[in-house]
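Working notes, structure below.
Note that one protein chain is taken out, while the other chains of the complex remain in position.
All chains are identified by letter, namely A and B, in their written order; residue positions are counted from 1 within each chain.
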Amino acid sequence: MVKMPLSVEEIDEIRDILKREPTREELVMFEAHWSEHCSYKSSRRLLRLLPNKGNHVVLGPGRDAPAVEVFPGILAVFKIESHNHPSAVDPYNGAATGIGGIIRDILTLGAKPIALLDLLYMGNPFNPHAKWLIRNIVKGISDYGNRVGVPVVAGDTWFDESFNKQPLVNVACLGIVEKNKAVLSKPRPGDLVVIIGNSTGRDGLLGSSFASAPLKDNMVEDIGAVQIGDALMEKMLIDVVNEVVEKKLVDYIKDLGGGGLTTAISEAAGDYDLGVEIYLDRLHLRMDLEPYEILASESQERMLLAVPRENFNELIGILEKYEVPYSVIGFFNDSGFIRVYYKGRIIAEVPSKAMARPRALVRKSKPPEDVLKGLTPLQGIPEPDLEDAIIRIFSSPNIVSRRWIYEQYDHEVGGRTVVKPGIGDAAVLKINDDKGIAVKGDGNPRYTWLNPFNGAANVVSECYRNLVSVGSTPLAIVDELNAGNPEKPEHYWFFENMLKGLAWISDELGLPVVGGKVSFYNEDSSGNQVKPTLTIVGIGRVENVRKAKTMEFKEPGSYIVVIGETLPEIGGSEYLYRVHGLEVGEIPVPRPRLEYMHGSTVRMLINEDAVSSVHDVSIGGLVTSMLEMAVASGLGAEVELSLVPSRGIDRLDYLLFSETQARYIVEVPLNKVEKARRILDEMNVVYGVVGRVSSRSQVDLLVNGKRILELDIGVLREIYADSLEKYLERG
Amino acid sequence: MTGNVAVLKFPGTNCDEETLRALRRHGLNARIVWHRDFVWREYDAIVIPGGFSYGDHLRAGVIAARTRAVEQVVEAALNEVPVLGICNGFQVLVEAGLLPGALIQNEHGRFTCKWVRTRVRNPKGPWLLLVSDKMVLDMPVAHAEGRYIIDEQEYVKLVGENPPLILYEDGWNPNGSMYSIAGVASGNGAILGLMPHPERAVEPELTPRGFNPGGKLIFESIYFALRNGW
Partner (left out) sequence: MSAMLFTVNVVISYKPSIRDPEGETIYRQLILKNNYSMVKNVRAGKFLRLLVEAESPEKAVEQVKQACLDLRIYNPVVHEIEVFLHDR
């Protein structure tokens, strides 16, 4: 039996719109389309706060993916999507179909997908259920992404108890297309509606309304919602769309995603004031289905093409060459109505616009009872043994190398990956001889849980720094807001404030939010929300890929320079949690002006070849970033801590582990010292020359000339490189 | 532009474009040929690129090996047309019986993507024309079923023919391949199959620090071979 979670008011509204009783098929259509996942009932109003315009923004929110002109005549099309709920039930297929869906969204503008990112927020790796989820999520992404030939080049991974049963699986895709080939037009009356790809079955029936309810305890019942991915068909769709776009055969492309055929045709018709006639019995099916099932099915790897009749034969030639199944199920007209027929009978007749624009709800918002946890200054934190603390942090699942994950992804297919995973702060992809695009994803559940406004701002800032570190100019971001139950004011409060923090920092940094998604109901069956998490994926323009910078130390004797002051900000830090077991305190304050200044400075240093390595400072603080640079290279360093620029710090642990924003560490070769100093002084930034890279395999930390710590690079490298495998395979 | 090289494409092949770029970059006239349009006589050399033909369903390369296109590749090989199989292409050549042995799941059971160091022994034939014996070539691998298996009898027979071999250097075997075999060729080297991706090891910007672009020599070799014979 089909669930009908439309509210009484909504059914009344439907009667009002149609001026009669709705048919069963019409109810299913409204239900599929209006359910939370597809229509942002709870978020539409606030989402308008986000700045989404800019000189190079060609297409903002509204279509299946946004587009940014990254170089003259070349558009970068990128988007982020969540597949949290399916991944909790069937992690392998949930993650795999997430990849499929995001790639198809990029295809709708005619773009060629060139990179994927996975942002995974998962449970405690030592919890057996969480471990099962993690391993299968990674395998799902690996099997699907590798097969479709799009490299997974970057991501973000975080391990936290709150995600034990409900992980966050956010995936992003970046594609490129020449501006004059991009499919930015709309369907025209007379265009045929052609559905290409897999035949339709019972997969994910009403999957969207499934995503609109919290996880049930008896997972076995959720079977109707599970969708199975078919990467081979997806690859064929990529090839078909590529040829179709080259030959300019279609007016419009749409993905059949959440809400299935219903949403696709209602958005295609509704967005452009058109009508459409659909003959449902012409759709290629896998099995016998009722008309309402056909309308709501979420079978994967299906797309809609609006094809002018004169191009139809050529299109068929391409579809038959690649052996991609298809059916012509109707045509667009200018009636303003969606009319659906089944075996000669009309079963649905709805004004196109009625489906596409439901009412926005005003949700109540209230700070949670424990809101003070993020507003209380820290006091009485004992000073730990520093070496022990460093090792603990360096062994943290949130810090260690993600090698176990990214070596399962083909991150080189396509022959564009210049800066590969594990070696730079962001990925850099080559798009022609010189030019490239940098891309990175970030999130910090601890920050956004303690202080959603500042936390959101810091997540964007971290992404900004990562893009700068590899030598790019950040251009635009997309976001995913993962939150709890919007009907609970103490959950909704987090959503509202993360969004406001995002809107504020985007303005400050001049980084438009060109698209994004919202995922609600991320809680377990006991009504506990997971840590609310904002994830950001950003892109940057790289003028010359040969100048892209990686983080590993390059040359013994080079100088190590810290840009930006360190303040005593250990609230919500990795240090506070790993060493003292606390997740409290005031998180670091966002510093947009300094982010902008320091970002411009680092970019100039890179363009003028004044630095050989760059790494930004984030979780784990200054010492963690420094050690990451050493471990990645095998080279050591000697660092005089009294030379680290700081303010208000009187303890070493605060100096080493504070997560103050807007800081970078750069390596300056001996012959570039003059040039680097000149740039740093001209830009008027605070910096400190704190030490030198050494050829010895250890990092020495000194205070006023006295050696207080000697850290063996070999030992650290083993911890860093192999820990995640230990935690997930054996631990 | 020299020669006429076919880059075969099956459903699921995904390294065709960069393989094409690598060939063209080295002066070769090459194009991507959809498997059903392939006619072997039109080409001077054939490359079966990497990817997941037919999704690697059942076994990597097995479904492609039973297509008309690969039947033609076998015919072409019998007529001395040089054939190169990269990664999935190597799997197809082994399944089609053109090269000995078998390629099974990596020893540690996972897909692996990383750069490795290999050494060429007994270079012969068009694909290794410019490579000298014991030369080191760095290239990346990216596969789940790359573990080379060959039984003792077949190995003795193989070694008896003294063919070119590409071996993982000590400590660089990513998948447990027997005898450290990364690639194997027919006796005269005209048919070469290897798991590492030479097309990804051609551009300096794509080569990580500490490695060299080891794929260049393979493409330079086929260029000279088609120009001047081998």
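By our rule, a residue touches a chain if its C-beta (ideal position, glycine included) is under 8 Å from a C-beta of that chain, and two chains touch if they have at least 3 such contacts.
Remember, predicted model here, so these are calculated numbers, not experimental data.
The residue touching the chain not shown here, chosen from A:D160, A:D203, A:E480 or A:E725, is A:D203.
When you scan B:R31, B:H57 or B:H108 for touch with the missing chain, the hit is B:H57.
From the set A:E10, A:D160, A:D191 or A:D230, the residue in touch with the chain omitted from the display is A:D230, counting the whole complex.
In the full complex, chain A makes contact with the omitted chain through residues 89-90, 92-93, 132, 198, 201-203, 219-220, 222-223, 226, 228-233, 286, 299.
The set of chain B residues touching the chain not shown comprises 11, 54-55, 57-58, 62-63, 66-67.
The rule we apply is simple: only the chains that are shown with their structure count from here on.
Centre-to-centre separation between chain A and chain B, using Cα means, comes to 36 Å. Within the complex formed with chain A, the residues of chain B that make contact are 11-12, 14-15, 17-18, 21-22, 34, 36, 50-52, 54-57, 110-114, 140, 142, 144, 197, 199-200, 203, 205-206, 208-209. Partner chain B is touched in their complex by these residues of chain A: 142-143, 146-149, 230-232, 235-236, 321-323, 406-418, 420, 423, 430, 545-546, 548, 550, 552, 554.
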